[in-house]
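Read through the structure below, which is laid out as structure tokens, and then see the notes.
All protein chains of the complex are present and in place, except for one that has been dropped.
The block that comes next holds chain A.
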């Protein structure tokens, strides 16, 4: 029994790295612009389907299709910003309706192009077992994208904290006029943050395709998962995303092991509610912080 618990702890942590990958883009946009991109999950899904096409039609390994998936999703992300930036008033609220609509359009686009069938990767390497210490079982894809999640979280944290444009982005979030007085064009920094969110969503999509199975109406589930992790983390906290994602991952796998896999999604939601009750600003949140 304790072996099973340890195994689900391990699997949960691995899943956390990959969940963080899905949530990072949403957290970045939310933390810096107070815009919740409800089309985020659909953007991840779009990348997953591009990886599927690369594999099934052209025989390209999904990992090698990352540049293509990223390019497509970055383009989509910039188009989303193009629309969001046209909102004249109450951007925080109106962008919800706008991005929700974009999500529906994207879902139907995916449905039209790729049909409603369930897809998953046929490249055997991704499903090869990786066994650590004779006790912990996982697949290559899980380990690969766990590491990718860790690496990209760290990279994003560094970028926001230390780079010129990362710092400028936080400055724009903190005080738009004062940032302009420092020579910052707020639109440039916001486009950059949407480009980075697109890049992260693109990689997350390929991860999704190789780790799990995909179908066209998965998009909003992904958005909800990313949103729950973002809130759990404390709005805008990047290291919090990793911790929040791992908590969700572990809780889900523990639920599967100890109770039933039917309750998997419920656990995440219950944790979400508990955090909202006990610590409304999230695990790492203080009011309005970014970074």
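In this text, a contact is a pair of C-beta atoms (placed from the backbone, for glycine too) under 8 Å apart; a residue touches a chain by one contact, two chains touch by 3 or more; residues count from 1.
Everything below uses one rule, namely that contacts and distances are computed from a predicted model.
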Query = Absent chain per UniProt: "ABC transporter ATP-binding protein", "1,2-phenylacetyl-CoA epoxidase subunit B", "histidine kinase" or "NADH-quinone oxidoreductase subunit N"?
reply = "ABC transporter ATP-binding protein"
Message = One chain isn't shown here. Among A:51, A:102, A:179 or A:196, which residue touches it?
response = A:179
Inquiry  = Please output the residues of chain A touching the missing chain, sorted low to high.
reply    = 164, 167-168, 170-171, 174-175, 177-185, 288-290
